[in-house]
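Removed: one protein chain of the complex. Kept in place: all other protein chains.
Per-chain numbering from 1; labels A, B and C assigned in written order.
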Amino acid sequence: MARTISFSAALNEAMRLAMRKDEHVILLGEDVAGGATVDHLQDDEAWGGVMGVTKGLVQEFGRERVLDTPIAEAGYIGAAVTAAATGLRPIAELMFNDFIGSCLDEVMNQAAKLRYMFGGKAKVPLTIRTMHGAGFRAAAQHSQSLYALFTHIPGLKVVVPSTPADAKGLLLASIFDDDPVIFFEDKTLYNMKGEVEEGFYTIPFGIADIKRQGDDLTIVAIGKQVHTALKAAAILQERGVEAEVIDPRTLSPLDENTILSSVAKTGRLIVVDEANPRCSVAADISALVADKGFDYLDAPIKRITAPHCPVPFSPALEDLYLPTPEKVLRAAAEIIGDETIVPV
Amino acid sequence: MARTISFSAALNEAMRLAMRKDEHVILLGEDVAGGATVDHLQDDEAWGGVMGVTKGLVQEFGRERVLDTPIAEAGYIGAAVTAAATGLRPIAELMFNDFIGSCLDEVMNQAAKLRYMFGGKAKVPLTIRTMHGAGFRAAAQHSQSLYALFTHIPGLKVVVPSTPADAKGLLLASIFDDDPVIFFEDKTLYNMKGEVEEGFYTIPFGIADIKRQGDDLTIVAIGKQVHTALKAAAILQERGVEAEVIDPRTLSPLDENTILSSVAKTGRLIVVDEANPRCSVAADISALVADKGFDYLDAPIKRITAPHCPVPFSPALEDLYLPTPEKVLRAAAEIIGDETIVPV
Amino acid sequence: MAVARSQSIVLTKEKAKWMYQKMQEIRQFEDKVHEIFSRGVLPGFVHLYAGEEAVAVGVCAHLTEKDYITSTHRGHGHCIAKECDVNGMMAEIYGKATGLCKGKGGSMHIADVSKGMLGANGIVGGGFPLAVGAGLTAKLKKTGSVAVCFFGDGANNHGTFHEGINLAAIWKLPVIFVAENNGYAESTPFEYASSCRNIADRAAAYNIPGEVVDGKDVIAVYEAAKRAIERARNGEGPTLIECKTYRNYGHFEGDAQTYKSLEEKQKHLQELDAIVKFREYLLVNQLCSEQELAEIEQSVAKAIEKAVEFAENSPFPTEEDLLRDVYVSY
Partner (left out) sequence: MAVARSQSIVLTKEKAKWMYQKMQEIRQFEDKVHEIFSRGVLPGFVHLYAGEEAVAVGVCAHLTEKDYITSTHRGHGHCIAKECDVNGMMAEIYGKATGLCKGKGGSMHIADVSKGMLGANGIVGGGFPLAVGAGLTAKLKKTGSVAVCFFGDGANNHGTFHEGINLAAIWKLPVIFVAENNGYAESTPFEYASSCRNIADRAAAYNIPGEVVDGKDVIAVYEAAKRAIERARNGEGPTLIECKTYRNYGHFEGDAQTYKSLEEKQKHLQELDAIVKFREYLLVNQLCSEQELAEIEQSVAKAIEKAVEFAENSPFPTEEDLLRDVYVSY
């Protein structure tokens, strides 16, 4: 049975179900329970994460399985790597993806490479949940979208959901995957509502979701930008252009076929990705299509990304920083060769 | 006057000249002098870096300006950021680029963003020298080529030289640049010899070098892979194909024009980059051309990169991991549509 | 470790007034930001320093523009104590073009290098290496400057604490590490997250002096900082000072503070207020008259009102600012 719940509630439910299903699933991170050793906390007064995403889990599963950590990302993320390799199935929360600077070694040189370096004789069933995304007025060190860094590193799987239903199914798949997964949550999506099935289900990795079908133009969009793409597609429809909107859902592995098949049909591609442009996922998908999909292409491949600058604090600037439906429309107009597409 | 010296000697000379020219230039890193507080060291017995690249500098400039550090990358790289912002011009050595895992925050969130976050009211004239590259049998944690991670991050400049002469001029330019620069040195190039001018000179950023001219095919190659590309080009020539080999030299800023002009002429592009493929510089350059150079293209854009796996230790596997002239030839044959190009 | 309390010392009248004024500026600035934030006017994350004034002021009372400080996400107090312009600060928090960082940094990155204020920092523990770097410049350029690193009890468990202090110690740099132990990192108590009883106990691991100070007693902080800064200026290396303090508001604006007990909150807000205490001290020791103090309070109130006005009337940055100042060149 599906109900309408928030993105945040969908994630909470996924963790709850996973922890019920398998006692080896633990959750650790800064304030994921909250108020450790504070004895006057009542009911759900404990924080449950800085945005409340893990609220209530400590009540059900106790402080042995929902562990508050010191501010020591290298320490507890690194610990989660071997906790995974020695028999647990940890969900480690890296509060903001921007804090990867404090624990990249544990992710890049340990988690990602352990299995390979050991000749396949170990596995690392670790999920790192982390918040990303601009638009929250959180400035340069709390607003990045760093999934490209992780996608560059072999040995990691990278997930970026765009809807509550996907978030739940992908998080459950991540937790029960035997490889290290970095799971990105856009902080500005937490309150977004959507239909979500009750109970346990997983969404397999490497299967893109076609969020909207169309024959004239392919738009591949990442995370929250799926919604930017859908908005643009709705306006395009009014102007007689049917855009297909593809949400890869997992960046590593990437569903190359769905993207290539779509471009084979439409001949045109725009990638919408709010990360910085250089060596980005937008560039990666462009490169894929410029190689394997070259013969399908009728027009240049366009990328709508952030500019090559840090995320500015001022709302006035941050709004200019992010992709918008208008930017997508402008690119569409250019590659379709029809200026009338852009709204005036 | 030009002499033939090694890549390593060219770098050493660049640092020596910089430190002579400006007393604010200091050098710090693990064992960059070597044997700190050991009083029986004679002549040039001090290590001068793990590969001897900084040998002799401590003799000329003393231990005040050539500082051995503890194994504390976050500590001393972070210190170098503000040392730069408060009036020094530090060269910090990150022994292997793989160790960025221990200090990404200092590079990504501090060095790269400081100026922007402060509204332009600070500058960070910091150079981070670091070793990269496979082929040394140094295995997964000492062989990566991570320049894509840095190129993704706005606020950093990224330099990857391929010859001794470029290494010297680009390192001097890096040291005297007022922005943070990450300078990559391929450990397997240190012994490579080449003609290098005496005295002080700089090579400006954002100017690619056309290492070989040709009208039939453009090969853009990074660092050591420039030599792979040149070898492939020599074989191609025997088969009547003139390849143009472009060395961007700096990945950020990237000389888009030289690449685009070349593709305008040749209609075909191969990018050779030994880093892992996803979200790589190879992908970045492909994406650039698939957008701004689309109309010039006669064939798919090919990328010759490492496979999407960590660097294996075994020589047998590492040799398969790296790009080779043969792999370039195979791609050339494919996009030229002439199988006879591949040697049998 | 015993908690050092203030002994009788002689503050000049001028210094005393400066200190009282700065404490007032911080408190009133933060109370105002709190009020504006709760009206939904201000964007982003805001972490208020109210309650901890004695730390920033007691330390910065010894510093000049040539000395450096590194700060934290909770940086407004350090900014004010380091004499940054409150108009520019308020405008920054509003994201205006007239802000100290032209609106690009915001509350978490507020900075003024010309005042030696090397920035608030959104990264917990980010300041340790940065303070070391400023100390290195001071030492190598022989400027006589010192660098002060303010950090929280939460930051004391981050790896950069260890790397930064060890570096400063082996290089004998003029750096003072000032822990602001307000008992919590977000909702996590210090006692849970830290295996040490006092942060200052960790000084021994680096062979440097460590001292615990009552962080609500501005004179005690002032005295401890004096010793440490003298040591630093004399080339004797770093000191670790731990100030036991408390934050009057939540971790950030919007925090329900369920982890604090009622008694604890009342005790700190009512009995242990650093400003109330210092005010009494100034009167009892006849360093200031009631009238002088009232004048300071009022003039600060006016200045803060003016700062809000300034911020509200200032323009936002515009499109051409977006890509400006990513680099010095290109």
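Keep in mind that, in the parts below, a contact is a pair of C-beta atoms (placed from the backbone, for glycine too) under 8 Å apart; a residue touches a chain by one contact, two chains touch by 3 or more.
Quick caveat, the model's predicted, so the values are computed rather than measured.
**Q** What are the shown chains that the left-out chain touches?
**A** Touch partners of the hidden chain, whole complex considered, are A, B, C.
**Q** From the listed residues C:Asn207, C:Ser261 or C:Ser329, report the one that touches the chain absent from this view.
**A** C:Asn207
**Q** Of B:Ser102, B:Ser162 or B:Ser286, which residue touches the hidden chain?
**A** Within the whole complex, the residue contacting the unshown chain is B:Ser102.
**Q** From the list A:Lys157, A:Arg249 or A:Arg268, pick the residue that touches the absent chain.
**A** Answering carefully, the residue with contact to the hidden chain is A:Lys157.
**Q** Residue-wise, where is chain C in contact with the chain that is not depicted?
**A** So the residues of chain C touching the missing chain come out as 157-163, 165-166, 169-170, 192-197, 201-202, 204-208.
**Q** List the chain B residues touching the unshown chain?
**A** Its contact residues with the unshown chain are 30-31, 34-38, 40-42, 45-47, 50, 68-72, 74-75, 98-99, 101-102, 136-142, 307-310, 312-317, 320-321.
**Q** At which residues does chain A meet the chain that is not included here?
**A** On the chain A side, contact with the omitted chain comes from 24, 26, 64-65, 67, 69-70, 72, 74-88, 105-106, 109-110, 114-123, 154-155, 157, 177-179, 205-206, 253.
Note that only the chains that are shown with their structure count from here on.
**Q** Tell me, please, which chain's centre (mean of its C-alpha atoms) is farthest from the centre of chain B?
**A** C
**Q** Measuring from the mean of all protein Cα atoms shown, which chain centre lies nearest?
**A** So the chain nearest the centre of the shown protein is A.
**Q** How many angstrom lie between the CA centroids of chain A and chain C, rounded to a whole number?
**A** 36
**Q** Which residues belonging to chain C are in contact with no fewer than two other chains?
**A** 99, 101, 103-105, 109, 121-123, 159, 326
**Q** Counting only residues that touch at least 2 other chains, which ones in chain B make the list?
**A** Expected reply: 74, 105-106, 109, 116-117, 154-155.
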